[in-house]
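For this depiction, one protein chain was excluded, whereas all remaining protein chains were kept in their positions.
A and B label the chains in the order they appear, each numbered from 1.
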Amino acid sequence: MNVMLDLSGKIPLKERLRARRAHIEATGTYIERCTLKETDPIGFEVFYTKLSQSINNARDLARQVAASPEMREMGESVLGLFTPEGDAICLSPGLMVHVRTMSRAIKWMIDNDYETDVGINPGDIFFNNDPYIGGGHAPDQQIIIPLFHDDRLIGWAGGMSHVSEVGAVEPGGMGISMKTRFHEGLYLPCMKVGEGDLFKRDYEILVDRSVRASVWWLLDSRAKLAGAKLIRDAVRGLVAEYGLDHYLRIGEEYIEDTRRATIDKMRRVLYPGRYRDVGWRGIDEPDLRQLLHAPIQTTISPEGRILVDADGLSSAGPHPVQATVPLFEGILFSSLIQHVFYDTRYNEGTALVLEHRVPEGSACNPPDIYHATALWGPAFAGGIACNQSISRAYYANGYREEVHSCNAQVNAIIAGGIDLFNRKFAGWNMEMCASGSYATAFMDGLDTALAEFNAEGDSGDAEIWETALPLIYLGRTIRVDGGGFGRFRGGAGLYSVYMTPDVPKLELGSFGGAPIFPAPGLMGGYPAPMPTVYVVRNTDLKERIEKRLPLPHHEGDPASPDVVTQAKGDVEVVRGGNYIARNIQPYSLYVQPGGDGSGFGDVLCREPEKVKRDLDNGVTSRHAAESVYGVVLSKDGVVDLAATEKRREEIRARRLARGIPADQYRKKVRQKFLSGDLPAVSKTLFRDTLSNHGRFRDEFLEFWELPSDFAIA
Amino acid sequence: MASTAHSKQALCYLDVGGTFTDAFLVDESGDFRIGKAPTTPDDISRGFFAAVEAALDVGGIKHADGFSEMKVFGYGSTTVLNALLTRRGEKTGLIITRGFENLLQIERGKQTWTEYDRTDRIHPLTHRHLDPIVPRKLVRGITERVDATGRALIPLYEHEVAPAVDALLDEGVSGIAICFLWSFLNPEHERRAAAIAAERIGARGVDCRVVTSFDTSPVIRELSRTNATVIEAYTSRLAHSAFAAIEQGLTERGFKGRLQIMQSSGGLASPHNVKAVDTLHSGPVGALVGGRLLGEIYGWENVITTDVGGTSFDIGLINRRQITTRRDPTAARMILGVPMIEVLSIGAGGGTMARIDPLTNRMQVGPDSAGSVPGPVCYGKGGKLPTVTDADLLLGYLNPDYFAGGTIKVDVERVQKVIREVLAEPLGLSVIEAADGIRQIIDTKMRTAMVGLVEARGLNMSSYHLLAAGGGGPTHCAGYTDKVPLAGVLMLPYSAAFSAFGSSSADYEHHYSRATNLIIAPDIDASGKGEISGKLAAVWADLVEQAHRDMRIEGFDLAAVNLRPQVMVRYGRQLNDLTIASHTLKPDGAADLDRILAAFERQYEETYARAARFPQAGFHITDVGLVATSPKVRPRIKEHALVSDRPDAEARKGSRRAYFAGDWHDTAIYELMKLKAGNRIAGPAIVEDRTTTYVVPPGRVLEVDRFLSLWLKNQ
Partner (left out) sequence: MSLLEEKELSDLLDGTLDLERVREIQRAPKDLDRRERLLAIEQKRLGWKDRIVLALQESLFIVQTDAGKTVRCRCGHHFGDYRRNWKESALVHERDPQDGELYASANAPTKDWMILREFYCPTCATLLDTENVPQGYPFIFNFLPYFQDEKP
């Protein structure tokens, strides 16, 4: 009897899951043959069309019920249908980071004997937001319901979305002060929160009393449930029409079919080889100052298999800038789906072709579940690095239309208190879902359009955000020189200037990153600039308004921004953009950059006309035009080609003058290792990485010609 | 079904398409005639009148008589859409809240992928910003701010307005759009800025039109509102001069009735009182308006209209006798805050192409289409991929010797060769199996999209009647309604012209709305509710006044004007509302508010399931609306006495082999024009007409009713 495909309905889920894992382990396939597809290719298509349509309907429906801008506006959600063992058969578009996180939650319930100990019955509603089980952080919330045919469990339907208020130490569920799991708010690990298709009252009381404002959590739970139930109805219809056996078999075939298509596509479009790129994150707090690196080695085999190896990744620590393995994996899926598998189906079959190695105890695979994960950490950096490598593989094959540098980390403002309508509120402004996008090999990155983790980028309207959070936009503009410089520049992100409203209580903060370049350039392009938050307290705004004096609305000159020059007050410059939420008075100023894309190619190859256009649109500064791009404009603002070429020759000459041969450079730096003359940040980083014995360590020592027993002083 | 003696002309509807202008003529007896003429973009009126005269010629009617008898000319204009797509409009400036000058560069991320299909949506390298209608250098910021409660937080810095206007006039703009944040809650700043602009324009004696967002699109979302306002400033002059030219031409030809312009909302309006931006999407309106008329004739509550054309399958919904409107309307890839009827359009039509996906060896049908050039393989114009039409031909549904009424000679051998090479061999199928595969997949796509539109609203299929229109509708509706539990499936003898017919049946209609921000806390008491009722009543009084003013301008008898009050309601903190019809225009006290909220919760539960209800959050009335309609002369549909259920012998044209459910069937062929009321034809059968082919598979039966509509029923 086929244990995996249990047509008898008698075999315990746990046993079936074990059998499935063994089969995959042994054969590398999900099932051996796609018989239904081979015998009736048309029927195979027809069935899938019905299935995928109903899952997209489910997401649309859920979005209408949702309360949070991230679910309704930003599309921060995904719905899906799963096999009895929890493998995704079909998923809606949306947050592709979560292609497998709901699967992991279902499998976790099966592994932990929910079938016998907790009970899995028709009408049950399960909730999970434990990132170590399946997710990114507390705000990633899943609603999962079992699907039954008579008394037999035939699958699962689920919805996942990002809910911003979770009762953490800071509002909005994401903040730099969350040093352990116990700062991160309310965790419900795979908990049964409803029966008979209704949420339990005690669950809602628990949520209501555990978070600052429960409406988003509770309404978005309803949204996901409504969507999941729509999927359940669709499955009932399909089983009635085709019979249960057909339904169960065809689901498995879609997974295997996808696995094959996925490998095949990689083999065709990605040039085989060994690729290496590095992503960066960090913490800059008084008690902890640390750089985290994600060195990613991506190997693409001639057969189309892909192995992502994070050997050398920084260690986990007492901070939220780290991630779980499910998230690390999710980020890789998200990158691959957006850039390689956009035209194939994605489900568990996609997951099967991706192999990854994340060192235990690292910042993407913490040693225990008490490590905080609020800010994803180097997982995004790793995804970005993998993305760069994919671009190199496309480039080598000539597919320039797919080559792109990378998106920055995203940064956002978080807030809590009482709003203009006297309601409790807490959350964050997710307009950074429209950050500046990566430069490509054929055009500039898009300004204010995209975030790495959500292909359907959107900023939402300012008026919608002012409904959700009481902050007043004084301006919402494009960050000047936000895009990393290059032959094609990165997209620039939003630059929002807020005035705090006159409300009884308001705490404000931001999450961003360490004071570093978060987004590397590609093939000569420069990285995107570092994000910087400005907070100005005790301003003279009220008086200025009464006197009709000019107010700060724009960035102005990045070197001396308008928020500093156009208003008096006590200015805090938060380099990198991590600002722990704290109380703030009315008529204060707050500047939040959203995040930018990095550049592609040598700046001196940029078409001068493009530079001029950016100048006219206020996206590039005159300084950058002249000293970075070497573009000279005449008085009346026309490009002077001759002068430009001359300026560019000067810049090239300067490069040759100051560049030193690599071997000399290496000798110089090697000396610093021996003399210990390196900055503290470098030392901390190397001390940590060298303490982990592995490939990265060996190559590190070899590169600097250091003894095998070398230790950082 | 052909028309007989000539009776007086009643109304004429003109649909100006990209290539052709169609005229649809209805006389008092209900007979209709169709005229076609090439569209003349340089001067739309030439094609307009050529089409009308062509239609009159069909009926052998003297042009002079035709024009003088006609009571109404309806006009679906594409002037505004074309101006937008080709970026040929007024040089327009934008005055906006300071700090938002980059709005049209920023757009919303969503506007870089809206109207994309799924594959491109999740493939960000395909996303593109739009070329802004107003370049950054023609945008000026003004210091001012109204907050989310409608309070003026920063007063209008009036001294900044005149210099901004002058700067734009110096640049030579002939249109100025003004859009401030939250102006729909408090329009004072916009109004004052517009007044100052008018002064400057007057003082300089230049010709420049000023448009405010409050007057154009008083809804939340600054991008949607600004887009609409900018489009109005950019195109209104063009549109109105085009309308004027038509009107003049009509008068010269002796027309004494009214010219009426079709709006995207499905209603007609006077050319002197219509916003350009409201005429963007008049094309797809027809099928729905026609559906509403048939719904009234047959007494249906809920209708699904379907229209299969050459490249797309369009679906629309009528719920509770109301045409559904779009939640997030877009046009020319711009998100817009104006009322538009909802039409879901998917890439599935006669020209839709089939191919094998090299990665999965799966057959894919659509979304892209062969268009008219090269067109389907059977045209022999170089089409390389088999299309739905090609499949229909091989399956025996379409008559090779009477293709498009015999106007096109088709190459069947070529179709067989292409389908064999492109589809059958890679899949290991026979040619006919592959052709049938195309049909199955396209029918399934149509069916799931249609079911999805209803499902995603949680509505119940079995309460809907379905109308299959368009040239291809009757050919495929047996397929896309298969096993769908509908109340009934109806096809029409004038299927290909149904859209024009529908448009001709539209009423005069104006939509009014006022964004409000009425928050009803969970713990609100009776007096609080009474207060809210009072506020609602006040807004409606205001909107009724506007409506009456417009209807008066358009010369209607106010007694005949029908007013439909509605509110948009959501649970507190939700971001999506439902539109709820109010039982009264003058709510008074807590009871009336409770009744409105109860209606909301009923509809909410129907739509999103009981578990999704959340009264704990309180309620939020975001928008108060009013729809004012005034009936006009409509095409009447002739009734016929029911005769024998057996078609006359001469109706039977013969028979041919057609492929159904995996088998060839000897299939009877009938001539549509020779069918009579009461006739009943059991499948397999095919009914042919010059423009349309009606397919009746085994197990289904066709019944002709007293209006000569064709019902597709199960045996």
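The rule is simple: a residue touches a chain if its C-beta (ideal position, glycine included) is under 8 Å from a C-beta of that chain, and two chains touch if they have at least 3 such contacts.
Because the structure is predicted, anything quoted here is derived from the model rather than measured.
Participant: Which of these touches the unseen chain: A:156, A:280, A:498 or A:511?
Facilitator: Result: among the candidates, A:280 touches the missing chain.
Participant: Using the definition of touch stated at the top, determine which of A:516, A:581 or A:615 touches the missing chain.
Facilitator: With A:516, A:581 or A:615 as choices, the missing chain is touched by A:516.
Participant: So which of B:7, B:86 or B:119 would be touching the chain we can't see?
Facilitator: B:119
Participant: Which of A:255, A:506, A:530 or A:567 sits in contact with the chain that's absent?
Facilitator: Spelled out, the listed residue whose C-beta touches the missing chain is A:530.
Participant: For chain B, which residues reach the chain that was dropped from this view?
Facilitator: 119-120, 123, 125-126, 128, 357-359
Participant: Write the list of chain A residues that the hidden chain touches.
Facilitator: Interface residues of chain A facing the absent chain: 268-269, 271-278, 280, 282, 291, 293, 301-302, 343, 389, 392, 395-402, 441-443, 481, 485, 487-488, 514-517, 520-521, 523-527, 529-532, 557-559, 561, 573, 575, 600-605, 624, 627-628, 652-653, 655-656, 658-663, 665-666, 669, 672-673, 678-682, 685-686, 699-700, 703-704.
Just so it is clear, only the chains that are shown with their structure count from here on.
Participant: Counting only Cα atoms for the centres, state how far chain A is from chain B in Å.
Facilitator: Chain A and chain B have C-alpha centres separated by 38 Å.
Participant: Going by the contact rule at the top, pick out the chain A residues touching chain B in the complex.
Facilitator: 41-42, 44-46, 49-50, 53-54, 56-57, 60-61, 63-69, 72-73, 93, 96, 194, 197-199, 215-216, 218-219, 222-223, 225-226, 229-230, 233-234, 241, 257, 260-261, 264-265, 268, 337-339, 342-344, 401-402, 404, 420-421, 423, 433-434, 437, 440, 446-450, 455-464, 466-468, 470, 472-478, 494, 497, 501, 545, 548, 550-551, 553-554, 616-619
Participant: Would you mind writing out the residues of chain B in touch with chain A in their complex?
Facilitator: Interface residues on chain B, with respect to chain A: 98-103, 105-110, 112-113, 118-125, 127-129, 136-137, 141, 143, 145, 147-149, 153-155, 157, 159, 181-182, 220-224, 327, 359-364, 427, 429, 433, 436-437, 440-441, 444-445, 448-449, 451-452, 455-458, 483, 519, 571-576, 607-614, 616-617.
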